[in-house]
Each structure stands twice: as structure tokens, then as C-alpha cells.
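The structure is given below, and queries will be raised subsequently.
The complex appears here minus one protein chain, its other protein chains still in place.
The block that comes next holds subunit A.
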Amino acid sequence: MRRFLLACGLTLFALAGHADTAAPVAADPVLEERVMALSHKLRCLVCQNQSIAESDADLAVDLRGQVREQLSAGRSEDEIADYMVARYGDFVLYEPPMRASTLLLWLGPIVLAVVGIGVLMIRLARRNKESAPALDEAQRARARALLEENDNDGTQA
């Protein structure tokens, strides 16, 4: 089976090599699905808020052709992503890789959440302490008297 697939891939590659550009849509629907899946993860540099799967910009069409050609030549998704990054930089990836320069991007939200929750907990703990003010004995007696008075009012009415 693998040999058969390899043969199919090589045949497609040979055909693509013949034509000046790759055919706009691969004949093999499975391959086309892989092409589109990978294309959705790659940013179009011309229209920057679209992936090369969604964009009809000239360059996006060319890059989709590259993805198709290289997939049918048997290269893996990772290899093709590396090929794009080598030419256009990490910017082509919608999901940037974890690196020293992208650490803030990846960890920033977590750090902010932890700091936020920490501050909230400290403030709440402080407020709880403050909300129980100490009363001296005379104040307690007075409070009790007031409460009892209220209770009596309540029963009489």
C-alpha cells in the first residue's frame, strides 16, 4: 500500500514538474484535503489576516501550489512549514513556535492571570481581617442591649 501511494505521489510530482505551474486542484481529494489543512495554518503575507487557503492573492495561490507540489512529492507537513518559515519567517505560521523571543507571547496571559488572581486573593484576605473590628466589653454590652431591644419591639408589634 505504501509503495502504491509513493508511486502515486511520484507520478503526480512528475506531472506537476511537466506543467509550468502545479494544477490548481490536485486530482486526489485526500491530497487536496491535506493541502487545504496545511494552508489554513499558513498566513498570507499580502493580505495578512487571511490564511493562504482563504486568500486569492497571487502569492497565496503560488504558495498553495508549493504546498501541493511538495506534499505530493512526499514531504511532511513539518518540512513544508519549515520551508515557508525559512523564506518568510515565523510570521507565516498562525501558531508561533515557542522560543526565547516568543516566550512573553505564550506565557504572558498565564503570568497575568496568576498575578491577577494573587492580587485578588491578597485583597480579599485583607478585607476579611478588616471587617471584623475588635469591640471592647462596654461596646459589646451596648450592642447586645440594642439587639435585645429590637427583638422585644419585634415580638410586641
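What we mean here is this: a residue touches a chain if its C-beta (ideal position, glycine included) is under 8 Å from a C-beta of that chain, and two chains touch if they have at least 3 such contacts; residues count from 1.
FYI, contacts and distances are computed from a predicted model.
The chain not displayed here is annotated in its UniProt record as "DsbE family thiol:disulfide interchange protein", chosen from "Putative ABC transport system permease protein", "DsbE family thiol:disulfide interchange protein", "Ethanolamine ammonia-lyase large subunit" or "Imidazole glycerol phosphate synthase subunit HisH".
Contact with the chain not shown here comes from a single listed residue; of A:46, A:104, A:121 or A:135, that residue is A:46. Residues 20-21, 45-46, 48, 58-59, 62-63, 66, 85-91 are the ones on subunit A that touch the missing chain.
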